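Partial complex: the chains shown occupy the same locations as in the complete assembly.
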Amino acid sequence: MKLKHVIESQQFTVPLLMELFERTRQMEKIVARGGTQDYAQKIMASLFYEPSTRTRFSFEAAMCRLGGRVLSTEHARVFSSEIEAEQLEDTIRIISGYSDVIVLRHTEEGGARRAARVSSVPVVNAGDGRGGQHPTQALLDLYTIHRERHSLDGLTIAIVGELDKGRTARSLAYLLSKFERVKIHFVSPPEVQMRQDILDHLDEHDVWYDLSHDVAPIAGEVDVIYQTRIRPERVVDRASLGRYTIDERLLRRMKPDAMVLHPLPRTVEIDKAVDDDPRAMYFKQTTNGLFIRMALLTLLWDEE
Amino acid sequence: MKLKHVIESQQFTVPLLMELFERTRQMEKIVARGGTQDYAQKIMASLFYEPSTRTRFSFEAAMCRLGGRVLSTEHARVFSSEIEAEQLEDTIRIISGYSDVIVLRHTEEGGARRAARVSSVPVVNAGDGRGGQHPTQALLDLYTIHRERHSLDGLTIAIVGELDKGRTARSLAYLLSKFERVKIHFVSPPEVQMRQDILDHLDEHDVWYDLSHDVAPIAGEVDVIYQTRIRPERVVDRASLGRYTIDERLLRRMKPDAMVLHPLPRTVEIDKAVDDDPRAMYFKQTTNGLFIRMALLTLLWDEE
C-alpha cells in the first residue's frame, strides 16, 4: 500500500489504517526502549505558517525519537511579506531540496494539496485553514479508541460540542463511517449542530446516527464520549451549557470501561475533576499522537 | 541526593551545591573533548513564553553537548490566544509526554512551580516573571566564584547596582548565606537599595553586610564585585552614576586576584575598556552557564 503524502483522512482505507495502527504499537515499544537511530540521516522540515506549538512539538518529537533532524519554523515568513502571496509552490520546491519530509501547517484550505503537487519529498498536512483538514489528529483519535477496544466495529460514540465548525469531529465521523455497526450520537446546541454534508455521507454508508441536545440521557450507553470545545459566546442559551459538559456527575452515569476523549485545548467543557478518572484519555491521546506520527513518517519513507 | 525539578535556588543545600560543582568541572572537560553522545536518546522541550535567546541557547547548547535533541519555541503560543489563559497545566501535561525534560521560561511568578506539579518529567525554571526566580543564573554565578577561589567560605563581595529589583543579586545573596564568614557590601543608589526581606534573612543567618553608595572605598578589599545593571532613569541623582560604574580607574584599586562578575546584559555600568582585564570574568561566566546546565540535566536524569 503506497503512501506518498498525508493530505486528508479520507485517503486512508481500512487495511491501511490497520497497518498504520500495528506500526504505531511498535513505535510505543520503540519509545519505551528510548527510541531508535534508524532514521538518523533523515531531515524533517517543519513549516508552520501559523504557530501551533503542541502539534509542532508532537511531529518534531516523533522525528527525534526516530533519530532524525529537524528544521523548524514556528511562524514562517519565507520571503519578505510583499511577495509572500502565491509563493507557496516555490517555497516547497526549494525546501524539498533541503529535507526528506515537509510537515506543513498552512493558513489556507488546500495548502497541503498544493504543496504535495510540487514537492519532491512527502508532504504531511498538519492543518490547512479552518475549513481544511488535520488528518493526523483524526488518526490519533481513532487509534486511541482502537488501542483500548481492539476494534472499531460495533462502536457507540457520542460526539459532543460545537459540531458545525468542528474540524476534528467532522474528520472522525468520516473515518468511523468506514467501519461496521457504528452508532453516532451528535450532541450539540441546536444552533451549532453537525452539518448536513456529513449526515448525508453517513446516510450513504448506512451509519446509524441521531442529533440531540443533552449528553446525560445517552451517557450510560456509549463506549466513547468524544468531547470538543464549546465557546460559550456561540451558544444562544448559555444556561444550557451544562448539558454539554463532562463532570463527575456525568462520569457516574458512564460505563466503567467507557472513554472520554478530547482533541484539546479545552475551555469549560470538561471539569478538571474528571482528569483523575481512569476513563479520561485525553492526555494519553496526545501521547498516542507522538506514536502515530512516528508510524506515519516511517510508512512514508519505507515505501519510497 | 534527589533532584527532581530545578525551581528555585533555595532548594540547593551546600552538599548538593558541591556535588553539582564537581560535576560541572567534569562537564568542562567533556566539552573540551568535543562533548558526549551519552544522552543521545534524551529530548529537551525548550518552552519560552517570552524570548530570551541567550538563556535558551545556553540550555540548548548544553543539551547538544550531551548528545541530546531539542524541541524549541522562542515565543510559545501553544494554543490560539483566546484560550491561552490557565492552559499552562494542560500544556505541560501534553509536552511532558513528548520529552525528557522541560526548560520553562514563563511570564508569571510561580509558573515553574505550577508546571512541576503536573509534569511527568523534570522541569527546569529558566525564569518565571519579574519577581520570580532564575535559579540556574544564581548557580552559575556562584560556580564562577567557587571555580576561581575553590571555596566560598570567607568571601568578601560587593553586590552593586539596582538591587531592589535585582533578581540575580537577590538569589546570589540568598545562596551566599549558606556559607561561612561571608561579608557582603550592597552598593546602590539609595532609592534602589537591597530590600529588607533579604537583609532580614542575612541577619537570621549571621551574615555580615552593610549598605553604601559608592563602590570606590571598598574596591580594594573585596574578592568579587558582582555588578548588575543600572537603568539611569531609575536613579534620582544622575551625576552620582559614576559611583556605581566599573572602569579602569576602579580596576587599579582592586586586588590583583579579584573578579568582576556581571549577569549581562550590561548598559553603562561596566566600561568596555574593562573587558580586556584578566579580572573581568563576565564572558567566562556565561560559558560556565553552559557547563552548569549540562551538570544539572545529568543530575536530574541520573537520579531518576
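Going by the order they are written in, the chains are A and B; count residues from 1 in each one.
Going forward, a contact is a pair of C-beta atoms (placed from the backbone, for glycine too) under 8 Å apart; a residue touches a chain by one contact, two chains touch by 3 or more.
Quantities reported herein were computed from a predicted structural model and do not represent experimental measurements.
In this structure file the homo-oligomer totals 3 copies of one chain sequence, with 2 depicted.
Following the convention adopted for this analysis, only the chains that are shown with their structure count from here on.
Subunit A and subunit B, compared by their mean Cα positions, are separated by 41 Å.
Residue ranges of subunit B in contact with subunit A, taken from their complex: 40-41, 43, 45, 47, 69, 71-79, 82-83, 87, 90-91, 93-95, 97-99.
Of all the residues in subunit A, the ones that touch subunit B in their complex are 34-35, 37, 51-54, 56-58, 60-61, 64-65, 72, 74, 229, 231, 264-267, 283, 286-287, 290.
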